[in-house]
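Of the protein chains in this complex, all but one are displayed in their positions.
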Amino acid sequence: MKHLEVSDLRFSQGDFSLQASFSLDRGMTGIILGPSGCGKTTLLRCMAGLEKPDTGSIMLDGNAISLLPPEKRNLGFIFQDLALFDHLSGRENIEFGLKLRKVPKVDAVASIESLAKKLKIEALLDRKPFFMSGGEKQRLAFARAIATKPALLLMDEPLSSLDAPLRRELKAYLRSTLSREGITALHVTHDVEEALELGDEIFIMNHGRIVARGAPRTIFEAPPDAWCVRFLGLGFLLPVLGIEIKGTTSIANTSFGSYAYPPHECKASKAQIDNGEAYFFVPKRAVSLQAGSMENMGSGSSIGILDAKVEDIIFQGTFQKIDLLPTPVRDAQEGAGPPTTCDHIEVEIGSAVAIAKGGRVRFSIDPAKCAIVPALVRS
Amino acid sequence: MNLIRVIPAEGEMRKAHFLGMGTSRKFRGVFLSAAAILIVAVSSLAASCQQAETKNLTIWTYDSFVSEWGPGTGLAKLYEQKTGIKIDFVSKGDGGALLSSILAGGKNIDADLIIGLDNNLASQALDSGLFSAAKLSNLGKIDSKLLVDNKNRLIPYDYGNFAFIWDSQSKITPPASLEDLTKPEYSKKIILMDPRTSTPGLGFLAWTQAVYKDGWKDYWKRLAPSILVMTPGWDTGYGLFTKGEAPLVLSYSTSPAYHKAYEKTERYKALVFAEGHSAQIELAGILSSSKHRKDAEKFLDFLVSEEAQALLPETQWMYPANASTPLPDSFSVVPKNIVTLNASVADPVNDPEAAAAILAEGAR
Partner (left out) sequence: MKGKDNVLLRSFGFLAATFTISPLVAFAVSAFAGAGKAGGANKALPLLLAFISPSTLSALKFSLVQATMSTVLALLVGFPGAFFVARYNFRGRRFFMALAAVPFCLPAILVILSFILYYGKSGYLTLALARLGYIPKGEGLLYSIWGLVFVHAFYNFPIVIQNVGSVWAKMPRSREEAARTLGAGRLRSFTTGTLPYLLPSILQSASLIFLFCFFSFTIVLVFGGLAGSTLEVGIYRAIRFTNDRPKALALALLQTAIALLVVGAFAHFDRKNAAISKDFGNPPPRRRPRSFSLLAIGAYSILIALFFLGPLFALTAEAFTVRSSLAGASHFGLENFSRLLTGPNPLLLKAAGSSLALSGFAALAATALGFSVAASSHYAARRGQTMKAIGFGVSMNSWIIAFPLALSPAVISAGWSALMNSSGDMLIVIGQMAIAWPFVARSLSAAFSSIDRTRNEAARTLGSSPLQAMIWVDAALIAPSVASAAAFAFSITMGDANIPLILGGGKRETLPLLLYRLTSSYRFSEACAVGIVLALFTSIAFFLKERTNETS
């Protein structure tokens, strides 16, 4: 049995409904990732006992905690606004939980001292939150939450209110502390990079459901649907007009060319394809830029060289992000069908490459790395 | 993030500079309108100061005199019909406020006559030296007992005895004397007015001093358990009485007349105490600083004439000072056999305070 097991947790309020089942091993950090309004904070609050779910069970370390009030669940919770007690000093904030557990004074003092040393917050112990910076408050909130050695640490977008350098610093801090202390944690965020950096396991939520789960690498390489592709920024999608099976080869027809893709990578059903709800997913690594421009190209062949206009170039330090708008190969006049426009394509190239905005480039797609994904997976 | 400093504001400021205002158009408008209001105020002040030159008589009085149910409007109309002189009544609040305004105003009072002082406040008013003697033709018709001032600076226009009003629908027997009021059967059954803040209260204090002389403090000690409440003014006290809070209230012997006239009931009766009652004599006087002496005298004369006095009983609910004035029907329920005592408060500064303190002691 895993350290944390959540079974069929359901919560509904008005139009919104949440349904989740998942589990987490001891010492792992699970990330609940999703756009705002998807229900991730609600899920976290249900786990903490701050919201009452309609049904479902939560087992933590073998104990059923779903019927317990929050104070008895032995959790740590870091709120988005940190929720520090402004009228108490740093030390008193941390002491709060220890006092409630009737930890003897001597042990508590020792605990706090060692925690403060480990988390480098000694200077904050005798200060009040008003006199602390954003990052310091964050660390204090963290210290307060783990001081009582909770079985599970819940974090609600803990880094969202910080500026970039601080965020970087604290991400490193979180990663090292969580693993060193062996804390099982559930971390809610809408930031994809954060999720990838900090998560041992990622649960992607949308509209109150977990739509994808797995290790970061797994999700990255094999997203279950078009929505995840977009949300995670994994690549771009071409609407599929139809599928042709020619012997052992499966070919996807799109307005930007026809591509033979690995048959086992088709995650959409026939019905979805026929309804125009399937997309040809081209991951970033499947795109390579060709040098030169196109003056006299015929229509796209199965080799898949496409023409695109450079819409924007964004300097990212070590690389450049190029925003491309590809030119459709098939004409709109060829019958009504899926729209011939598609997403902008983001390609990353080395910063040394010279490229002009407004210019035209050619790029090719390696279909072996692509897949067919449906518009949305309802699980 | 301080964008305000980033974007140069100096340019904008210089545009508005010529108005001498630093900040926004909005303030300018508000400041100007505030200034406008002030200007209008000052000019209206100035305008009203011009009034002194007109032919009106300005009379300061207390509020119920000029209210809808008081005699003021009727008297003014009558007088204007007779003489063509317009009367301008100015209300100053209650009797105490009237006195206070006079004393504060001193020689600068922009009024000709004062109507509404009473015998208890008279000495202070006279000490101020603001009133001058009046020569009236109707003076002879006034009961001589009412003439508080032998120099005729303050003239009585009506009077009434203080008396306890008894609710005949209550279950208690009516008391017959001040001493009766201290009996245990009347415990918490009497509503009094505060001698520190009302003229009836003061009048009652004078009453007890007239009857008990030096022993008045002991009387008040004995009276204390009978008092339910001491209200700051007559209106509150009488209001409580009519709402049934207590069966006895200090008021005027003429109060039953109101109930007879308007409510057609004789439920509330004025009690006559054989030992006598104190009285409130209401006084009017001409200010020495008046610019219309002749007219003021004429009006005062008019006030004590039968024609004017006839208006008083059913507006003031007091007896007219002019003895030959016929009384209306409603006054039939007012007891006629009341003996009026010559009563006044010995030490108007300290006695009311002492009386209230005695009651407070007794209530503990």
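The letters A and B name the chains in turn, as written, and every chain counts its residues from 1.
Simple rule for what comes next: a residue touches a chain if its C-beta (ideal position, glycine included) is under 8 Å from a C-beta of that chain, and two chains touch if they have at least 3 such contacts.
Note that this is a predicted model, so its numbers are computed, not measured.
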| item | value |
| --- | --- |
| Listed residues B:L78, B:L103 or B:L139, member touching the removed chain | B:L103 |
| From B:E80, B:D218, B:D235 or B:D329, residue that would touch the chain that is not displayed | B:D235 |
| Option touching the unshown chain, where B:N56, B:T83, B:T197 or B:S305 are the choices | B:T197 |
| Where the unshown chain meets chain A, residue by residue | 48-50, 69-73, 75-77, 79-88, 96-97, 100-101, 144-145, 148, 154 |
| On chain B, residues whose C-beta touches the chain left out of the figure | 1, 3-4, 7, 9-10, 12-13, 16, 20-27, 30-31, 33-34, 37-38, 40-41, 44-45, 47-49, 51, 63-64, 66-70, 89-94, 96-97, 99-101, 103-110, 121, 124, 128-130, 169, 188, 194, 196-197, 202, 224, 227-236, 238-240, 242-246, 255, 258-259, 262-265, 267, 317, 348-349, 352-353, 356-357, 359-360, 362-363 |
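By our rule, only the chains that are shown with their structure count from here on.
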| item | value |
| --- | --- |
| Gap in Å, rounded to a whole number, between the CA centres of chain B and chain A | 82 |
